[in-house]
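Heads up, one of the protein chains got dropped from this complex, but the rest are sitting where they should.
Here the chain labels run A and B in written order, and each chain numbers its own residues starting at 1.
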Amino acid sequence: MTPPVLSVDALSVRLNMAGETVDLLHDLTFSLHKGETLAVVGESGAGKSMLTRVLAQQLPDNMQVSHGAVYFKGENLLALPAKQQRQITGREITYIPQEPMVALNPVMTIGQQFSEYLQHLGMNKKRRHAETLTALEDVGLQDGASLLKRYPHQLSGGQCQRIMIALAFISQPALVICDEATTALDAVNQNRVLSLIRRCQKKYDTAVLFITHDISLAASLSEQVMVMYAGELMEFGLSNSVLNNPRHPYTQALMQSRPAITGPWQPLIPLQGHMPGGSELQQLKGCRFQSRCRFAGEDCTNRIQPRLLDDDSHLVRCLITPSDEYHPSSPDEEDTFSEHYALGLLGTSEPFLRAENISKDYISGRFARRSRKRALKDVSFTLAPGEFVAVVGESGSGKSTLAHTLMGLEKKHGGQIYLHDKALGHSESEWRRRIGCIQMVFQNPNSALNPARTTASLMTQPMEYRRFLPSERRQRAQALAHAVGLNKKLLPCLPQDLSGGQRQRVNIGRSLCDIPQLLIADEIVSGLDVSVQAQILNLLLRLRREFKISLLLISHDLAVVRYLCSRVLVMHQGEIVESGPPQQVFSSPQHPYTKTLVNASRSAEGLEPVQ
Amino acid sequence: MTISISMNGISTTLRRAGWRLLLGGGIYITLFIVALLAPQLAPHAADTQHLEQTLLPPFWMDGGHTDYLLGTDVLGRDILSQLIYGARVTAIVVVLAPLGAALTGSCLGLMAGYLRGWTEKVIMTLVEIWMAFPSVVLAMLLMVALMPGFTSVILAIILVDWTRFCRVIRGEVITWRDRDFVKAARLSGASHLSVMVSDLLPVVRPTLMVLITLEMATAIMAESILSFVGMSVGPDTPSWGAMIARSLNTVFSAPWQLVPPMAAIVITIFAAMMLGTGLRFSRREQTATGDEVLV
Partner (left out) sequence: MLLPPNGSADELQRLRAALGLDQPLLQQFLIWLKNLLHGNAGLSIRSGEEVSTLILSALPVTLQLVTLAILIGAGAGFISGVLAFRYRFTPVRNSLEVTNAMALSVPEFLWGILLMLVFGIGLRVSPFFGEVDPRLMVEQQTGFLLIDTLLSGNPAAFLNVLSHYLLPSLALALAIAPTLMRILYSSLNQIYASEYMRSARLRGLPERRLLLVHALRNAVLPALNLMSVQAGMLIGGTLLIEKIYGLQGIGSLMIDAINNQDLPVIQAVALVYAICVLMINQATEWLQHVLDPRAGV
């Protein structure tokens, strides 16, 4: 039997911090055969990218491999002389990066970058051009010749993505590593990219190591799944078996914190606490998950070896196998919501906000070169108090434009918005009325939180522009911290000292300061780890219960929409093409565009498409 | 007990500040003390002429005299005393000119960066026209127009160097102005003025601080150049640049005269550079947390 393409054996990577050492990767073992796909799943900090660094031989100076070996086609990669290692990197092992737009050198043409690479591979001048064109054709770029003369900034994100895939497969490598290559994409585009990678993989019989944070995506596209937590392998097995019958408490928790796109509505049970890192790891003995584990016992502080389960292909690093039958939800959790409540079936009340025939154009260029692009076209909808409504659609469909127009950050060109039956204008007093009732939670807390303000000052910023006593402001800050589930000790901290989830809480807290009637939330959970995402989703449900706010959720994640909202508006090219309760829209979509959207999401979950 | 805690506090503050900040700060504190206590410290009055003892070398060289530690100039004035009195000009210039330039430049820079539109166009056109004139030439022209004197020197430096603040602060504001926190502040009910003052100013403050230290260096250079060509403070106020210009006339017979004023200028400029680098480094340490390694 031929040796596996990649085989990692008891690998540990050690970090030296001021004389103290921590194993950032600990005792990692797995193997990957020719033509197979292995998905590595974990939240941020799990050590996924550390693994790529080891394979690329690019560990920072303060880290080194302290134990174990990495075999590539039977040879120990770590023991090879530097020259041979370089022969392998970029030729036998290639990479598809996360952000294609910034992964190409901006001052070189696409052709120059291809030809330079092929020259490095030792290909003569004549063949280079032809090879490049074939490779581009393979990834669906027909107009290769003209593309090669262009610079990266002249290409679209999709084209760049395809070029990166072409570059990764052109050397016919034995192993391709995809590092979160589809994370920033919506379901439709993600599907296109994945099928492209799969096609290339099949053509060259390449092994693919797929690194992602999305466990259901991982299971849908690969034969095997490896779940990592805090630098350790927690569970390894065939995709079906891990997805349908997770045996490690962490994997189970991950599954329970992801909303589903089908089946009955179930409350999410988010993991509390955070993943240990750096110095915390040093203190930790035994299982690295124990502090957040529901089943943790005294034995968990002992060193735990991974063990094979009954069917021989399923590996778990846990002493107990919680229950042989996996129960997706556990009824004993305190913080549960009934579906009735969660979906806001509170009885009908009069809508307080009506948008009628809103339209908006983007005008670019001047005079003769002036061109108009329709961004919104006759968009109408209503919102009642306490109602959660979602707007879905792929990027560029006008979702965010709608949010900004509603908030008054962009001007509309037609139609009317009525707030409490009074049309909203653009005067100063109207602006006050608008921001008193409507607030917005921005997508990216890194951009939405002023780095020079403390948590308390951020959350109570609206009070800064009216007369309040400092003590009142302090009290409000504490109340808000309580409302969004933030520890009071964090109030004097700057955003840079907070974790991603905490930042998003501050971000939400700020918009709640004056208790608006409507929150507009633009993709607020995309990019968060699943357990944090679950916390934020449940927080939104709780805020509705406490403050009776309504929510306009802009999202591309249909499962999230289904979990939160009682109505969904599907947008396509600036128009609302379909609307209704998510259950109904997602199970029997009418409009062809809605069908593609739903099917793309279903396929990422490994489900059959709807008719 | 309390003493040990406060000592501890001081030492951590010192460590965090880094040796560059300490060195730069130390040199400036010395400069200010010397400038303040000049009449007490100087062994002679700056303008007393000892015509029988001209062009004396420093005391350790042949023919030197311990009454005149660093020697005398062509009119027999004590070089050390001139150096000490000259520190006064430098001390005042190094404080007021950067502050003035920072105030003017960053106000306009904030406005240009945040308000955009025609405000930005007008301000940036002004900056471009301004910068087309080499700063030395502009400073000299201003001095011709303003009449020599302390206020004029400071005013001239401010009028020449505000453009640098304006350009850099505007550039920095541009990188921040499209962040969502600006929109969020507006949604919180902030006026445009309060967005600039209480949201944008704090985020550009670190850059502003570094710029101010650089401007301290530039101000010293500018003053020394102006006094070198005799266009700074009047001839009866001692200044380092003027000392260099005078000693250049006797450079063949007494080259050592050049050394003290040159060293004084170079050291103060060097100290300003150290402050700037130190500030930049301490900022970098703040943002680099241990968690970064893990991501």
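One rule holds in what follows: a contact is a pair of C-beta atoms (placed from the backbone, for glycine too) under 8 Å apart; a residue touches a chain by one contact, two chains touch by 3 or more.
Note that the coordinates shown come from a computational prediction; the quantities given were computed from them, not determined experimentally.
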Chain not shown, its touching partners among those shown: A, B
Selected residue (touches chain absent from view) among B:Leu21, B:Met221 or B:Leu275: B:Met221
Residue, one of A:Ser12, A:Thr29, A:Thr89 or A:Gln282, that touches the chain absent here: A:Thr89
Selected from A:Asn16, A:Asn62, A:Asn76 or A:Asn105 as touching the chain missing from the view: A:Asn105
Residues from chain A at the interface with the omitted partner, ascending: 56, 58, 86-87, 89-91, 94-95, 97-99, 102-109, 116-117, 120, 151, 153, 164, 167
Touching residues on chain B - with respect to the absent chain: 131-137, 140-141, 144, 167, 217, 221, 224-225, 228-231, 244, 248, 251-252, 255, 258, 262, 265-267, 269-270, 273, 277
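As a working rule, only the chains that are shown with their structure count from here on.
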Chain A-touching residues of chain B, taken from the complex the two chains share: 179-181, 183-191, 194, 198-199, 202-203, 205, 287, 289-291, 293-295
Parts of chain A lying in touch with chain B, wherever the complex brings them together: 15, 17, 24, 44-45, 49, 60, 62-63, 277-279, 407, 409, 432, 435, 439-440, 442-444, 447-453, 461-462, 464-466, 496-497, 510-511, 513
